[in-house]
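With one protein chain removed, the remaining protein chains of the complex are shown where they sit.
== subunit A ==
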């Protein structure tokens, strides 16, 4: 009787120790992720919730919390009627075009550099340069290049016979394309490096097999390189679109949203309303709209990726 007794007494014990060990492991896990979790809660989650609250008020961050009154969806109603905000949203959408155009240019350059050029690392450095330079310095260089009267760009255009070249950054019709051109130029290096890395991962034997079958360079590109690079393209597209939607620095240093609001974007409007006009509530409502749009873009892309992204 002694043995089964001890056996009976022992059987719950390993379970209890297993349970308590599991608990201890979970606790240890939380201790390890604790600092990060705390950071996320304090600096991301709480501000995010506060953003939603503020978007329903007409509060200004300068006044104390005792002046915080809920005013319902007034800010959002005002946003709907605000033509300026509509313009900025439109500019944001037009600017998104810079992402696929930039990616196409980067892919083309990646193929040329890795297969058809000597000294490929030299070109990588050259194309990466704008990315590591200060945005203010880059903006200054392009201001000079785009000078409406004496700039080299317009100098060239007049030399080849363009009668009245555009005024680029000072022309409401050309300012946004000029900014987009600059964005493509700055981001080209990163996409290029990532594409080259992606191409290194494509097994060489596929190309060898294609060579044996007598495939042309064009066929190899469209049947092997491009499909196998779709995960890279997907990554670049999703990060590119989000970053593009949030662009602010280049607008601030290059055009200040002008001339005549032709380059204003949502984040610039948020800055202007929130920190210049001191309307925190209204700026928060704009941020909520931006949040929803970026969320929608991300969801759409995740849903759509199955259709075209090659899963290794």
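We adopt the following convention: a contact is a pair of C-beta atoms (placed from the backbone, for glycine too) under 8 Å apart; a residue touches a chain by one contact, two chains touch by 3 or more; residues count from 1.
FYI, contacts and distances are computed from a predicted model.
Of the candidates "Phosphoribosylformylglycinamidine synthase subunit PurS", "Spore germination protein", "Extracellular solute-binding protein" or "Deferrochelatase", the chain left out of this view carries the UniProt protein name "Extracellular solute-binding protein".
Across A:89, A:106, A:237 or A:250, the single residue that touches the chain missing here is A:250. Considering the whole complex, the residue from A:20, A:71 or A:134 that touches the absent chain is A:134. Along subunit A, the points of touch with the absent chain fall at residues 42-44, 46-47, 50, 60-67, 78, 131-132, 134-135, 143-144, 146-150, 167-172, 186-187, 190, 239-240, 243, 246-250, 255-256, 258-261, 267, 271-272, 275-278.
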